[in-house]
Each structure stands twice: as C-alpha cells, then as structure tokens.
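A protein chain is absent from this complex, but the other protein chains hold their places.
To keep things simple, chains are lettered A, B and C as they appear, and every chain counts its residues starting from 1.
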Amino acid sequence: MDLDPNILHGQQRGTLAAHLGIRYVEVTRERVVAELQIRDELKTAGGRLHGGTIMAFADTLGAVATLVNLPPGAGTTTLESKTNFFAPGRDGTVRGECVPLHRGRRTMVWQTRITDERGRLLAQTIQTQMVLSAP
Amino acid sequence: MDLDPNILHGQQRGTLAAHLGIRYVEVTRERVVAELQIRDELKTAGGRLHGGTIMAFADTLGAVATLVNLPPGAGTTTLESKTNFFAPGRDGTVRGECVPLHRGRRTMVWQTRITDERGRLLAQTIQTQMVLSAP
Amino acid sequence: MDLDPNILHGQQRGTLAAHLGIRYVEVTRERVVAELQIRDELKTAGGRLHGGTIMAFADTLGAVATLVNLPPGAGTTTLESKTNFFAPGRDGTVRGECVPLHRGRRTMVWQTRITDERGRLLAQTIQTQMVLSAP
Partner (left out) sequence: MDLDPNILHGQQRGTLAAHLGIRYVEVTRERVVAELQIRDELKTAGGRLHGGTIMAFADTLGAVATLVNLPPGAGTTTLESKTNFFAPGRDGTVRGECVPLHRGRRTMVWQTRITDERGRLLAQTIQTQMVLSAP
C-alpha cells in the first residue's frame, strides 16, 4: 500500500524522525524517498553532517519501507544495520532513497543511498528488518 | 590524553551530540563512557528507543575515542559502522561504553556496547575510523 | 549439549570445513574453539592468509555454535556476517574462538575472534544466525 507522506509526518510527530526533520517525498512498497535539510544540530563539531544523522535517517526509511510491506497485524524491528561513508555532507538538503534487496516472510533487507543536492553519494546503508508476526 | 567531559560538552554545543543529549562520563585513550536519557524525541513511533539514536550515540563515542588517540594535527572520519540490535530500550538512561579493537596509523576500530539501567545489552556497534594525517 | 570434536569432523567430511582443514578443539554451548593450519591453498597470491579463509572459518564456527544451542528439530542459516581485519596472517596455526552475543528464539548472534600463534588479533567476525523452527 502507498502512504500519504503527511500521514507519516503526523504519526512521527514528537519522535526522532521529526526531531531530525525527515520529510517524506514518496512512500510505496517499492521505494521510500525522503529529504533532510542539513542544520547545525545535525552536524559534528567539525561542521560536517554527522554520520549518526545519516544512519538514523536511513534506519527510519528502512523501517517505514518494511511497515508498508508487512502483512496485517505484523510488526518489525531492526536486527542490524551497516553503513559505508563515501563523502562528507556540508550544506543544503540530503536525499535518502530506500529500495528492497529482499522481502521475505521472516526478514526484509533494505538498501538506502544518501545523496547530496549534486547527486553525489554520501553513504549507503544496508539493514535487516525482522518481521514480527501477529500473536 | 584524557579529556574533561565538560570541555567536550562545550565543544559539541549546538551539534548532534547535544541535540541528542549525550553526557560524557569518562574520556580516556582506553575508554569513552557516556550516558543518554531516553526521551520521546529519541524514540520511534512505536515508543522504543530509535535504532538511529543508538547508532548516532555509538558513532559519536567512536569519533571522540579516535580524537583523543590521534597524533597532533591529524583528523578523522568514519569509514563504516555496523550495529547489531539485541533488545529494545524503553525508559531511563542508556549507557555507551566504547573500547578499542585496533589503533593503527591508518585506521582505528572501536567497539561500543549500549546497555540499559539493568545492564542488559541493547546493541553493539563496531566502527572503523580513518586517520587523516596533517597536511 | 557439548559435542565431541571428532563427531563434528566426521559430519563435516567432504564439506568446506574439511576442505579448509578446520580442527575443532572445544564445542560447547558457551564457546566453540577451533584451529586452522595456514597452507598455501588458504592464502592470497600475495602470500597472506586469505580474508576469505578467515571469514569461512568464522562462519563455520558460528553455525556450529548455533547448532549446539538449537531446540530439537530446529535448523539454522546465516543471515549476515561482518568481519573487520586487523593484521595479516602468514604462517603457523590460527585459532578461532566463538562466543555468543545473543541467543534468542528467533536469532543468535556470534562473535568470533581469529588470533595467530602469538595471540595477535587478526580479525573479528560478528554474524547473525536465523533459527528455523521445526515444521
């Protein structure tokens, strides 16, 4: 099922996703796209976009992508997440695009690429979500 | 060199570390320990401590641990970070303890364990920091 | 349950574990220890112990460690595996020691340290095993 980004923005009010400022652009079973504007409080003391911001951004997208693929009543939790960093982010808006590597009954694996406004790849995250069946 | 946690708190004012609320307890070359109080804006919509919070917390400790081990004039950046999640965090304060697996001239590898107030292991992060020589 | 290493050597005859030359030393629920003698066919063209040998060695230990912890009738498969390399192996015998980070109903997570004869840490692997329930 596709999700209206505004519904997600409402559901995530007051959570980390809102605290970081994640704005969803597209939420479908095949792809989740979101944006994040770089602000001081998302940076390191050295003035770069914090790796932790990037990992939290990607983790959020992978969890949302799992949610829209779950059977009714099921839940999800992140089992593991791995990020490689390629280039520093400094200013402007970064974009995260999350696509599936695997969607099974027990686990789903998502790949999220984080790019800057020029399309340069800043980081790539792969994460495994456990599918928690309805009791 | 050991660092007074208050100096770090000052250096990180306005950055992600402060935005999350990281409080350093001990900063030495052999170990960095810090705490983080769970608040709503660090959680998921499901009411658990967000995996992204945990990864950002760990990433910050690994970067600080590298900084206090760097030769004069050198810098660092995270090459990659991998986290396994074991149990959900809900309330209270979590503790991060970061110790070295490897401290070389070109890279340092850090292992951070995140535990809750009862000492239960919530997650473990291993990250590789590149050592950037002074120009 | 503890396992007699010789039973494992018999079960793994003709498989990759034997092809590499893995020799089990201790197989208990809490710890699996094994050794591997470095030979040319386990090396790279550069004369070092191949990273692939190390990862295959660790993967085997984590799978065996899961097997002796499974409930009756259950099976296991590796979901993901991550290795950090610290130092090259050249000659002699390497030792792998695998201990649990997490043993749950759905997944188990194992940490394997590979050391050389002088006790130097060559690599560390963390892997997640899925627990496959009996049908």
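By our rule, contacts are C-beta pairs under 8 Å (C-beta built on N, C-alpha and C of every residue); 3 or more make two chains touch, one makes a residue touch a chain.
In this text, all values refer to a predicted model and were calculated from it rather than measured experimentally.
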Chain not shown: contacting residue from C:Glu41, C:Asp91 or C:Glu117: C:Glu41
Given C:His19, C:Arg90 or C:Arg120, the one touching the chain that is not displayed: C:His19
Touching residues (missing chain, whole complex) on subunit A: 82, 84, 86, 101-102, 104, 109, 121, 124, 126, 128
Residues belonging to subunit B that touch the chain removed from view: 79-80, 82, 106-107, 128, 130
Footprint left on subunit C by the chain that the document does not show: 11-12, 14-20, 40-46, 48, 50-53, 55-60, 63, 75, 77-85, 88
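Just so we're on the same page, only the chains that are shown with their structure count from here on.
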Subunit A and subunit C, separation of their C-alpha mean positions in angstrom: 33
Separation of mean Cα positions, subunit C and subunit B [Å, integer]: 29
Junction residues of subunit B, two or more chains touched: 82, 84
